[in-house]
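In what follows, a structure is listed as structure tokens, so that the remarks can point back to it.
With one protein chain removed, the remaining protein chains of the complex are shown where they sit.
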Amino acid sequence: MRKRWLKIPAAWVTPLGVIGAVIAVVWVGIAFTARLWVPFDPLGQDLPRLQAPGIDTLMGTDALGRDIFSRLMTGASVTIPLALMLVLMSLVVGTLIGAIAGYFGKWVDELLMRLTDLVMAFPTVILAMVVAAALGPSLFNAVIAAFVVSWPQYARMTRSIVLGLRTQNYVMAGRLMGFSPFKTLRVDVAPNVVGPILVLASLDVGTAILLLSGLSFLGLGAQPPTPEWGSMISAAIQNFDSWWIGLFPGLAILTVVMAFNFVGDSLRDIFDPTSQVSRAGARS
Amino acid sequence: MGNTPRATRGYSTRSPLVGYLLRRLGTSVLLLFGVTVVTFALANLVPGDPIAAALGEGAASNPATVEAYIQERGLDQPLPVQYANYIGGLFQGDMGISLRTAQPVASDLAKAVPATVEIALLAIVVSLGVGVALGSLAAYRRGKISDQLVRVFSLIGLSIPTFWMALVSFNFFFLQLRIAPGAGRLSPVLPPPPTVTGFYTVDSLLAGQWVTFTDALAHLMLPVFVLSLFTIGLLTRFVRTSVLEVLDADYVRAGRAKGLSGSRLLFGYVLRGASLPILTIVGLAFGTLLSGTVLVEAVFAWPGLGSYAYNSATSLDLPGVMGVGLVVGVVYLSINFAVDLLYGVLDPRVRLA
Partner (left out) sequence: MIDDSTTAGTDTASTPGVPVLTVDALTIGIGSRNNVKSIVKGISLSLTPGRIQGLAGESGSGKTVTSLAMLGLLPSNAVVGGSIRLGDTELVGMSHRQLNDIRGRRIAMIFQDPSSSLHPQLMVGTQLTDHVKRHLKLSTKQARAHAIELLERVRVPNPDEALSRYPHQFSGGQRQRIAIAIALACDPVVLLADEPTTALDVTVQAGILHLLRDLADERQLAVLLVTHDLGVMSAIADDIAVMRHGEVVESAPRQAIFSTPQHAYTRELLSSLPGAEGFQEATQ
């Protein structure tokens, strides 16, 4: 009966999403092609050391005489694909576990949800750090550690959606018609989960990049001489006066994460899952 | 808003809140046990050799020394027995001896925890103030330029790598401008104030040491600033959403229809209505703050929980890691518990049956 007067005009949502999408696409493009066109070998130590940014070396060189611009661009091919892979892994596993918990309920639900409680009782970085340290410092182990802490949010969200759907008439009808649990999940449940999960995942890419580069910054992820942004920043601690060593990799992380956050945030406006649910509930 | 009292049946003689809190306390204790199991299992996954790490190369090559060490720490017993011993110790306040510092973990943590909580509390207060102000502004001006700017600003806040911001701001404000103090909690010339709470700012005030207080506060500025950026982004966005929802509520329209406006409407009606969801997110934000401290403390050489966790994890110090896991779990759960209690304070529907 009451209209939503204040619906956001699409005109001001999109620019942010478009800007984000463009930046993200550019970075993904760099990630796949950087090795072909960077001016110097990202691992080569044959330039003057600690050279300030200039014509030859756009972003200067580090303490070992490596070109920071070349390392930065190649670094995109380290962090971005791993972050995307991490999000995909968490999404698949988390959604599946959440769907199972929500669909079967009872002790299955109880068990799985206490498991997510357990993981979520730790601040992400601290748990990931302990896992990474226990497995031994390497980029691969950092991804595993990040995975351990990031799947529960997908499980939680999927479960709550599935729980809400389970009592809906059309889902009941499907079950009465003899759909198997997996058919029900696929046909009746999956379409409702896609939107919210997509929003969560697009916002999670940024978080994944921050977490992975953070672990590398602590020395628990990428190992030298891999040109990873987080470990490049940690190298700057030893050379405080050479501000360019740390500044540019940080800006790289900032822009990528921002791009994905812009996209995710605009997607959320489109799907707007939480607020619409609560509005509909409050008005009916 | 649809917040129904989260009452549990079976506690009919008490207020529903008490029953709910008791149940939460029970699950919290169970969860803490889970935390110890997880950390114990994780720490024992360690492929490296913690004994060599603790004794040093020289001592570790002497079988007698190693044997004595293993005997002393009970490391020759099966893992379940070791775990049971650890839990038994916990009940007596004994968290074991750190392999790295050779000090009782409990006393190490007693020094580290206040250092971190001091930053985190200050950061949450700053974030809440800025977040509520910006979020309310954006909601009131929905769709206008200022809303758009706040949105971009908060998204950037969520995108900044904390450790990088720590480094850049340390470099800029300390090394270049020389207006911020250096690393650590106090300038090296000053002795720490006598320990009462472990918070240097509070303790120095209690002892009347004004110079120490200003110095400690100055040292807090940069870490708190850096840590707050993320939580400000988080809270701003959430406050905006919650306030928008409340602005649409009938009781706010009714408040306007009564001729209320300005601060009376904002604080008395709108923010009060939005206080429950905001409270929930503040609890969550506290967790992200604890995460952030690990990275920020590394840059500012802050002797807190984050540094301790990092050092314990990288030197494979099992008792240290377990102590951190436990303390962090306790902090996390007490925050949740405090949030639940505040729910009761803020919402009469929860408090009164």
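Read from first to last, the chains carry the letters A and B; within each, the first residue is number 1.
Note that contacts are C-beta pairs under 8 Å (C-beta built on N, C-alpha and C of every residue); 3 or more make two chains touch, one makes a residue touch a chain.
Here the structure is a predicted model, which means the values were calculated and not measured.
Q: Write down which of B:Pro193, B:Gly255 or B:Gly292 is the residue touching the left-out chain.
A: In the full complex, the listed residue that touches the missing chain is B:Gly255.
Q: Please identify, in ascending order, the residues of subunit B that touch the omitted chain?
A: 1, 249-251, 253-261, 264, 268-269, 272-273, 275, 346-349, 352
Keep this in mind: only the chains that are shown with their structure count from here on.
Q: Quick one: in the complex, what on subunit A touches subunit B?
A: Where subunit A meets subunit B, its residues are 4, 6, 8-9, 12, 16, 114, 117-118, 121-126, 129-137, 206, 210, 213-214, 217-220, 230, 233-234, 236-237, 240-241, 243, 246-247, 249-250, 253-254, 257-258, 261-262, 265, 275, 278-279, 281-282.
Q: Help me check something: in the complex, which residues belonging to subunit B touch subunit A?
A: Those residues of subunit B that touch subunit A are 1-2, 27, 31, 34-35, 38-39, 42-43, 45-48, 142-143, 148, 151-152, 155-156, 158-165, 167-168, 171, 175, 241, 244-245, 248, 287-288, 290-292, 294-295, 298-299, 306, 309-310, 313-314, 316, 321, 324-325, 328-329, 332-333.
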